[in-house]
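Note that one protein chain of the assembly has been removed; the remaining protein chains are unaltered in position.
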Amino acid sequence: MGRLELLSPEGLRVDGRRANELRKVSAKTGVLAQADGSAYLEMGNTKVLAAVYGPRECRMRSQALHDRAIINVEFTQATFSRIERRPTRKFDRKNMEVQLQIRDTFEAVVDTTIYPRSQIDIYLQIMQADGGQVQACINAATLALINAGVAMRDYVVACTVGNVDGTPLLDLNHIEESQGTPEITLATLPRSGNVVLIQMESRLHMDKLEKTLQLANDGCAQIHERLDEVVRKELRDLVHKVGQHSNTVRGVSTA
Amino acid sequence: MAPGNTPAPAPAPAPAPQPTDPAAAAAAIKKLHPRAYLARFLAAGVRPDARQPSHFRTLRITPSAVSTAHGSALAHLGQTTVLCAIKAEVAVPALDKPDRGFLVVNLDLPPLCSGKHRPGPPAAEAQALAHQFAGYVESAPIVDLAKLCIAERSACWVLYADLLCLNDDGNVLDAAVAALVAALRSVRLPRAEYDDDDGAVRASTDATNRPITLPILRTPVACSFAVVDNHLLADPTADEAALASASVTVLVDADRSADSDPLLAVTKRGGTPLSKPQLAQCIALARNRARAVSSAGLLA
Amino acid sequence: MSTRIVVPGERLGPARPDQTLQAGTYLRGGNVVATVVGAVGADDQVSVQGKSRKAAIPTVGAQVTGKVKRINSRMAIVSIMMIGAQPVKEDFEGVIRVENVRATERDKVQIPKCFRPGDIVRAEVISLGEAHSYILSTAKNELGVIFAQSAAGATMIPISWEEMQCPVTGAIENRKVCQIENTSQ
Partner (left out) sequence: MTRTSGRSNGTMRPLRSAKGVLNRADGSGRFAHDKTTVLCGVYGPVEVKLRDEQLDKATLEVIFKQNIGLTSTREKFLESFLKETLEALIMTNLHPRTLIQITFQTLQNDGSLLSAAFNAACMALMNAGIPLHSTFASVSLCILPNGDIFLDPTADEEEQAESRHVFVFDSRREGAYCVHSDGPFLQEKFDKCYDYAALSAKVILDYMKAARE
């Protein structure tokens, strides 16, 4: 089978985007009433639901840490999230790896020391998978944590970038991912510029790395802008409501 | 009421640490004395969410919520949310039923949907609920499985209906049945042909080929009730269900909901014995609900 | 509305040496930075209050309310249900050790004469404990049992700081009673 042409001579990708173009990012927070915080995020056709429970008492008390909270991440892909139905497997190594990556990412940024001996659960459910599940999960988890009011030093925004014959491509979809394209997932703290996750499992020449990473960083900045818009808009709506029903609104107090 | 279930007399109002704020005081009573909190509402004939005891929450259906599935629907019952997505695959029919397809339902309550559910294998309660749900689907088939056969003894459709509870605020069963029915109605399958020569199933190449809908036999509507201190509460929330001494679920067909039409299932579980008139009241309320759901065109 | 809205990671202003950090903020490179979403308070008090009240966990010094789950001769085990006036979504476990029940005559305290399973008590968190539960104390007048039912199932009425009476049977039971009058004034 010949390799699919991922970039047309005109510089367009299989879904009509340009190389440095993100898919449409849309998000909404507070979508699940039972959870302490939640968010639904779409990046193109990749759709993920994130729920945060906690800080709450550690499920296994022996795991509790006396000086900070532990973070627990559960990552599941719905059986119907792909074209082929795949039954959920209990101990999927790939899923466990993703869980650990996301957990480590957020341990670096959540202010866990103010919640000693407690546990923060982040549940991530992929509803539809069209490439870039990890980046979508990290972005959704950021929104859900903010929604839960969990203290974080900064947003965490993640973006994937691939490289096709020397041209970096932003935000790969499933078709592009499945062609063996070298792919980097980058998660950054946009305000301080720190990198918290960088992951690549394929071969890419050193000379191309810098340009590729630069694009990923640009992508993160764009996503940060989108997420920030969502957070601020919902907060403005809330403050507006507070203004209307002066004193008794849980949430923001304007003391 | 069985003597063992007699609730303690309603306690005096719990002193809230800061009795100045009435909302905080109410929240404190709700947390510390949930039974007394609910009992006070019920004594006044309303429920904490302002519903009458016999009122159901509003059912909303969002059709075709998952584009990777052959059919899907999201059902909201108040804040309880269940997603159902259906994927069709081709399989060989069972030996004892060579002319039938399959409908495989699976209801999952992941830890995402409520603080009650913890990661790991599903709790016994969730498994029992999933079995009850699957039992209803089996004993009162929604889809004519005989029409899912592509070629006798050789090929048939398997419909995998995966239901995922996204938010559990009580009465997941009713929402799950609604999500399943709506999702099944939204299924579009390619017209398939079986090739005798190589045993393959192919989508029909007929130029006028239009996707087929499923042969729907009935539109079940589940209506659940909780018994709390001798009050019958329709469509209980999670808080109400936690205090219930018994639960009743009635499954009726929204297409045939006259009093003379058949019921599809009645399940009463838990303590407090129910007399025939009480059961009849549940059934009558359920039929009303089914008619309301049907006339709102929610499951059409 | 002139309230300034900030998001996690947003700089609030330079840190001044005389300032103590408020909840919802942290220090980054000489600046005070928000950690939660919320509105900024008065500008000499850089603080952010978001929905973080929702995420309350017991802290040392906090007053908590909970239900006694079980007792033994050494301690009463309490399910913490409220922190201050804020109900928690999921309970935390705390213990009242026999030496922390009251301030005087500590060596004479007998747990069954102070608490019974099912009682609702108000207590103060005195330590986060070692590996297990939060350590609570009721060794103040305004701490102790605030609600108890008698064997007959009626809500008992406090008649002294260590006794409560059942209004139905008249039976008197021993408790470490919380003096509510003091706190509500």
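Per-chain numbering from 1; labels A, B and C assigned in written order.
Heads up, the rule we're going with is that a contact is a pair of C-beta atoms (placed from the backbone, for glycine too) under 8 Å apart; a residue touches a chain by one contact, two chains touch by 3 or more.
Just so we're clear, the structure is a prediction, and the values are computed from it rather than from any experiment.
Visitor: Just to confirm, in the complete assembly, which displayed chains does the hidden chain contact?
Guide: Among the chains that are shown, those touched by the missing chain are B, C.
Visitor: From the listed residues B:Val46, B:Ala140 or B:Val158, report the one that touches the chain absent from this view.
Guide: Missing-chain contact among the listed residues: B:Ala140.
Visitor: Could you tell me which of B:Ala130, B:Ala175, B:Val221 or B:Ala241 touches the chain that is not displayed?
Guide: Of these options, the touching residue for the absent chain is B:Ala130.
Visitor: Quick one: say which of B:Leu232, B:Val266 or B:Ala292 touches the chain that got left out.
Guide: Touches the omitted chain: B:Val266.
Visitor: May I ask you to list the residues on chain C that touch the chain which is not drawn?
Guide: 69-70, 117-118
Visitor: Could you pull out which residues of chain B are in touch with the chain that's been left out?
Guide: Touching the chain left out of view, chain B contributes residues 2-5, 124-125, 127-128, 130-132, 134-136, 139-140, 245-246, 248, 251, 253, 259-276, 278-280, 283.
Here is the rule we use: only the chains that are shown with their structure count from here on.
Visitor: If every chain is a node and every touching pair an edge, decide which shape results: line, ring, star, complete or other.
Guide: complete
Visitor: Count the touching C-beta pairs: is A-B or A-C ahead?
Guide: Pair with more contacting C-beta pairs, A-B versus A-C: A-C.
Visitor: Express in whole angstrom the distance between the two chain centres, defined as the mean CA positions of chain B and chain C.
Guide: Centre separation, chain B to chain C: 40 Å.
Visitor: Send over the residues of chain A in touch with two or more other chains.
Guide: Where chain A meets two or more other chains at a single residue, that happens at 56.
Visitor: Multi-chain contacts in chain C: which residues touch at least two other chains?
Guide: 88-90 - these are the residues of chain C that touch more than one other chain.
Visitor: Spell out the residues on chain C that touch chain A in their complex, using ranges where they run on.
Guide: That would be residues 1, 3, 5, 7-11, 23-24, 26, 28, 33, 35-39, 41, 49-55, 57, 88-93, 128, 130-132 of chain C.
Visitor: Across the complex, what residues on chain A touch chain C?
Guide: Result: residues 36-37, 54-57, 61-62, 64, 66, 111, 114-118, 146-155, 189-192, 228, 231-232, 235-236, 239-240, 243, 250-255 of chain A touch chain C.
Visitor: Taking the touch rule as given, give the residues of chain B at its contact with chain C in the complex, in rising order.
Guide: My answer: residues 8-9, 11-12, 14-19, 21, 24, 27-28, 30-33, 115.
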